[in-house]
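Quick notes on the structure that follows.
Every protein chain of the complex appears in place save one, which is left out.
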Amino acid sequence: MPKRRLKRVNRRHIKRDAKMPFSQGVVVGNTLYLSGHIGLDSETKRVPADIPTEVHNLLKDVRSVLKEAGMTMDDLVYVQVYCPEISLWESFNEVYRTYFKGDLPARAFVGSGKLLFDAHFEFQAIAVKS
Amino acid sequence: MPKRRLKRVNRRHIKRDAKMPFSQGVVVGNTLYLSGHIGLDSETKRVPADIPTEVHNLLKDVRSVLKEAGMTMDDLVYVQVYCPEISLWESFNEVYRTYFKGDLPARAFVGSGKLLFDAHFEFQAIAVKS
Partner (left out) sequence: MPKRRLKRVNRRHIKRDAKMPFSQGVVVGNTLYLSGHIGLDSETKRVPADIPTEVHNLLKDVRSVLKEAGMTMDDLVYVQVYCPEISLWESFNEVYRTYFKGDLPARAFVGSGKLLFDAHFEFQAIAVKS
């Protein structure tokens, strides 16, 4: 039982596909909570053959959700990258660095099991308007 | 060294078992940080044979921690589901959807390694009172 009444905070859900069991992002006050993103090709709905293309797809998608919340990549603070082939760390980083102007967010890069769509990367994050 | 004095925020720990090295949840202001939950049978303390039952166990447990914080499932904003068999995605979703009335939270569904108790799912999340 709650000991005290909690103050209500407005929230906004960013959705792309009503059939999917998640919102792309949830904005609460100054904070955006993002869903796991993978780098599917927007036409084929498959992971592209080329790793840098997959990372670009993923990060452009993340950037578009941030934009809907009035934020940029530099507002990211807490990032998880899940990757079933840990040796792809540097390939991911090469593209990742190019998406930021300022200091980079805190990040974990975690070896995972097999991901949805056989993706090489899944990316989840929290952003705070800076 | 801190550049400025940080304002203190009250917190409350939700605990179930003092011997376990974690709290089930930590409430800080309007936010609840949950521990990883798995769908053990409350009597046998094992993962049940049936997948939907495991998901129900897990989500009922999550719901009870939310309730202790004065929240509901619809207050969840940031969810991680770890699963060693990514093909269970739809089985998880079928049960998961039934626990929400409004828009669903941001979520990552991540292929993992072997989980504690050979669970098929581990669920961690952040909720904010809405």
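Note that the chains take the letters A and B in the order they are written out, and that residue 1 is the start of every chain.
One rule holds in what follows: a contact is a pair of C-beta atoms (placed from the backbone, for glycine too) under 8 Å apart; a residue touches a chain by one contact, two chains touch by 3 or more.
Model, not experiment: these values are computed from the prediction.
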| note | Where chain A meets the chain that is not shown, the residues are 12, 30, 68-71, 77-80, 83-84, 86, 89, 93, 96-97, 103-113, 126, 128-130
| Which residues does chain B use to touch the chain missing from this display? | 1-3, 5-11, 13, 15, 21-26, 28, 33-36, 80, 82, 84, 112-116, 122, 124, 126
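In the analysis below, only the chains that are shown with their structure count from here on.
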| chain A-chain B separation of Cα centroids, rounded to whole Å | 20
